[in-house]
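Have a look at this one.
Up next, subunit A:
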Amino acid sequence: MKIVALASVLLCGGILIFGTAGFPDFGDPLSPPASHVSPHYIEEAVAETSVPNIVTAVLADYRGFDTLFETAVVFSAAMACFFLLRVFREDERSPSEKLYRHLPTGIILRIDPGGKAPQSNEFEPIDPTWVPHDMIVKTTTRLIIPFIQLFGLYVIAHGHHSPGGGFQGGVILGSSLILYALSQNLRMAIGRMGETVSAVFCAAGVFIYAGAGALCLLMGANFLDYAALSPLFGVDAIQARSLGILVVEIGVGLAVMSAMVWIYYNLASVGRHQEGL
Partner candidate 1 sequence: MDLIVSLKPLFAVLISILVVPMIIWSGNRPNLREAWTFAAAGIKFLIVASMVPAVLGGATLEWTMVQVLPGAAIAFRVDAFGLLFALVSSFLWIVTSAYSIGYMRGLDEHGQTRYYCFFALSLSATVGVAFSANLLTLYLFYEMLSFATYPLVTHHQDMESRSSGRKYILYIVGSSIGLALPAMVYVYGVSGTLDFATQGIMPSSVPPAVLMALVLMFLFGFAKAGVMPFHSWLPAAMVAPTPVSALLHAVAVVKVGAFCIFRVLTGVMGADLLTGIGLGTVVCYIAAFTIIVSSLIALSQDGLKRRLAFSTIGQLSYIVLGAALLTPQGLTGGMLHIAMHAFGKITLFFCAGAIFVATGVKNISDMTGIGKRMPITMTAFFIGSLSVIGLPPCGGFISKWFLALGTLEARQYVMLVVILTSSLLNAAYFLPIVYRAFFCTAEESKFDNRMGEAPIWCLIPLKLTAFISILLFLFPQPFLDLAKLAVVQILGSK
Partner candidate 2 sequence: MSWPMDMLILVFVIISGIGAITVRDLLGAAILFGAYSFLMCILWAIMGAVDVAFTEASVGAGVSTVLFVAAVFRTTRRTRD
């Protein structure tokens, strides 16, 4: 197998290397990619969308349709993970003993199968493999998570002027929650942002994007033509594009954040939503 793989890989590589000889030089400013479509973006983006970050302008406006489906991909990935992994019936778990920790004292209870779970708020359910208390990590992450979140929101909001945008911001926001789940435990993270919330947010994020496009449709312009939204925003068409991009980025951020968190929840707890990694 290895030899076959190696041979086919080398063959493939040889063909590709052969093909590379005909490429325009690396970094050539006169090569076709540099001279055909992209100059329009570079020269007109600010005038047409008033967004200095050309990548954002192209991403969310000129090729906004791509990005819509990119978000849909993320959404469907999250949905797929949920679909594939989520365990709905607890009886799939073979040893059905349950562990509970009494919060004030740290005493751990083991409930045999059939036993009644303690009802008090003072108990928290834990996994057979729970995370031991680690004060340093817990405290530090607690302190920095708000800043990470703030930064994530900043990235979303400033996608027009600096690198970043909805996706990056969304991932950072998602990571902050993942970090929370890592440093505390998964149940607490789920308590903060439950499954329903992440699912609905995830769909809602994509919906904001697609809905903004559809709104343009209803306003009589083409799909995703944010210029049509100018009456709603009360600004001129170019500014409307800029604001439309912002709305869209917010949608992307929301969707990506929830998607990442949701995927993590399912993957880390194998669909059981107990304590994760």
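How these were chosen: all candidates are chains of the complex that A comes from, given by their letters.
Quick note on the criterion: contacts are C-beta pairs under 8 Å (C-beta built on N, C-alpha and C of every residue); 3 or more make two chains touch, one makes a residue touch a chain; residues count from 1.
Not measured: the values here are computed from a predicted model.
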| item | value |
| --- | --- |
| Candidate from this complex that touches subunit A, chosen among 1 or 2 | 2 |
| Subunit A residues within the candidate 2 interface of the complex | 27, 53, 55-56, 59, 155, 163-165, 167-168, 171-172, 174-175, 178, 182, 260, 263-264, 267-268, 270, 276-277 |
